[in-house]
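Structure first, then comments.
One chain of protein is taken out of this complex; the other chains stay put.
Then we have chain A:
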Amino acid sequence: MSGIYWLASYFKSGNTWFRAFLQNLLEDGDRPVDINELATGRLASYRGWIDEVLGFDSADLDTDEIERLRPEVYRWSSRDGETAYHKIHDAYTYTVDGEPLVSREATLGALYILRNPLDVAPSYANHIGLSLDETIAYMGDHQYVVCKSHKKLPAQLRQKLLSWSGHVLSWADAPALNRHILRYEDMQADPVAAFTGAVRFLGLPDDPVRIEKAIRFSDFGELSRQEAEKGFYERPPCAERFFRQGKSGSWRDRLTPEQVARIVADHGEVMRRFGYLDADGRPL
């Protein structure tokens, strides 16, 4: 089947973990794949992809012009008869022409990887080198955009993230989108069930032996061991490590009660919907 499955998520929500799993699953090798050679697909906001398809430099376009052309690029790239798995951090948004950024024709589906925002906050703060309060403010900002500079050339294209809730809902409620929602916490609690569900959604063979091995070859211990040994090229300059803790619930040691209350106030509705709050509105 020709088209793109998007591996979609907010930042620091398990996307790289899933890509490592996927590559191990596809390669089915005798040893874990090298984290610096993850080649499951491209990044939707990778400038080189856009430039290659357009035939002219996106660096000579403004951000609105680029956004308008992105669906064309994905449409063109989905015509080669292959099924592709590309990573995306943009929210599911629409161009000025009212077309989904990811193009309906290009898209076979979206695997949306979701993580408790209480755990996203400390991880993302470390990733971008900002304080927790600043990060929490960004996560609550409906206009949040990354790589937006007009004064220099970011390696990636501008991405509209929206708020954390806005990001989740944009993908979870996008009309007529074939989607599967995968919670980071379920990937940890019951990896076989969680990864098998995702594999079936992506139309890949659900051989239990292969899945079990791919889970083992991509577990947190392996990923962080490789990073400690040889570094990880996706690590942002300001962060000491990309793979830091890989735990759920560490927010209890990292966030103040005020910070927890702020996140719950900003995102309570979406947190409740996806099982991160109990019936009384308390974090789980």
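We adopt the following convention: a contact is a pair of C-beta atoms (placed from the backbone, for glycine too) under 8 Å apart; a residue touches a chain by one contact, two chains touch by 3 or more; residues count from 1.
Everything below uses one rule, namely that contacts and distances are computed from a predicted model.
Chemist: For the complex's missing chain, which UniProt name, "ABC transporter ATP-binding protein", "Ring-1,2-phenylacetyl-CoA epoxidase subunit PaaC", "HPr kinase/phosphorylase C-terminal domain-containing protein" or "5-oxoprolinase subunit PxpB"?
Modeler: Per the UniProt record, the undisplayed chain of the complex is "HPr kinase/phosphorylase C-terminal domain-containing protein".
Chemist: Among A:Val73, A:Leu101 or A:Leu255, which one touches the chain that has been omitted from the display?
Modeler: Checking each option in A:Val73, A:Leu101 or A:Leu255, the one touching the absent chain turns out to be A:Val73.
Chemist: Quick one: say which of A:Asp34, A:Glu52, A:Glu134 or A:Asp278 touches the chain that got left out.
Modeler: Of the candidates A:Asp34, A:Glu52, A:Glu134 or A:Asp278, A:Glu52 is in touch with the missing chain.
Chemist: Among A:Arg42, A:Arg235 or A:Arg254, which one touches the chain that has been omitted from the display?
Modeler: A:Arg235
Chemist: Name, in rising order, the residues on chain A that touch the hidden chain in the full complex.
Modeler: So the residues of chain A touching the unseen chain are 36, 47-48, 51-60, 62, 65, 68-69, 72-73, 75-76, 149-155, 230-238.
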